[in-house]
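Down below is the structure, laid out as structure tokens.
One protein chain is absent from this view; the other protein chains keep their places.
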Amino acid sequence: MAYIELIGMLAVLQFFFFSFLTGMSRGKSGLKAPAVSGDESFERIYRVQVNTLEMLAAFLPALFIAGKHWPPIAVSILGLIYLVGRFIYWRAYVANPDTRRLGFMLSMLPTLALIVMAICGAVREIW
Amino acid sequence: MAYIELIGMLAVLQFFFFSFLTGMSRGKSGLKAPAVSGDESFERIYRVQVNTLEMLAAFLPALFIAGKHWPPIAVSILGLIYLVGRFIYWRAYVANPDTRRLGFMLSMLPTLALIVMAICGAVREIW
Partner (left out) sequence: MAYIELIGMLAVLQFFFFSFLTGMSRGKSGLKAPAVSGDESFERIYRVQVNTLEMLAAFLPALFIAGKHWPPIAVSILGLIYLVGRFIYWRAYVANPDTRRLGFMLSMLPTLALIVMAICGAVREIW
């Protein structure tokens, strides 16, 4: 379980890193809180942060439940793909939002795989 | 715990389904990322997704902690009401945002009940 906890915490740290970049971008853009629109480059990194939050809400519970039912190595590899996928998503979205699909898929598909593994693990335990 | 894990994962899948609908709606509306406003029907499904994310952040931890302290059948029934409530919320919000109250209550009240059960369970263990 320690490997899986480590990956979960790295995913949280990655989200904090995107949040930090969003805060920096707000400072640079001169956009005053509570506004969240009006500056294209702020909006891009902000959307990366929001999308990562949405992913995290699915990724973390799926990671830990899948980790209870499947070998840690398989679950950890899916978690690592998610982490790399999110970095690719961030770089692509900031450069050009139209190129965000690859990074999105590389974090969405491992999350979906973890959800399916968690559901199969739970169903197997019930039957 | 397996029933509770199953319900938790179904709630995550439901959220992914709303996220998928939001992505579809963005495509149909012609709204280009990072914009999230400017098309009423996109904004409705996007608000369903965001509101579900907010609920999920409370529902999932409350579900698992309540599940440690109370009979799985009681916790599972509250979880099922939540799932049905979210579907009603989605259909109502997309049809007419003014009618979203019933579905909202049907997901908010079971979540609140799970939070109270989790708190009572933890307090009982401390004393």
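Worth pointing out:
Letters A and B mark the chains in the order given here, with residues in each chain numbered from 1 onward.
In the analysis below, a residue touches a chain if its C-beta (ideal position, glycine included) is under 8 Å from a C-beta of that chain, and two chains touch if they have at least 3 such contacts.
Keep in mind it's a predicted model, so treat the numbers as computed, not measured.
Within the complete assembly, residues 2-3, 5-6, 8-10, 12-13, 15-16, 19, 32-37, 49, 53, 56-57, 60 of subunit A touch the chain that is not shown. On the side of subunit B, touch with the chain left out of the figure occurs at residues 37, 40, 43-44, 46-47, 53-54, 57-58, 61-62, 65, 68, 93, 97-98, 100, 112, 115, 118-119, 121-123, 125-126.
Here is the rule we go by: only the chains that are shown with their structure count from here on.
With centres taken as mean Cα positions, subunit B sits 19 Å from subunit A.
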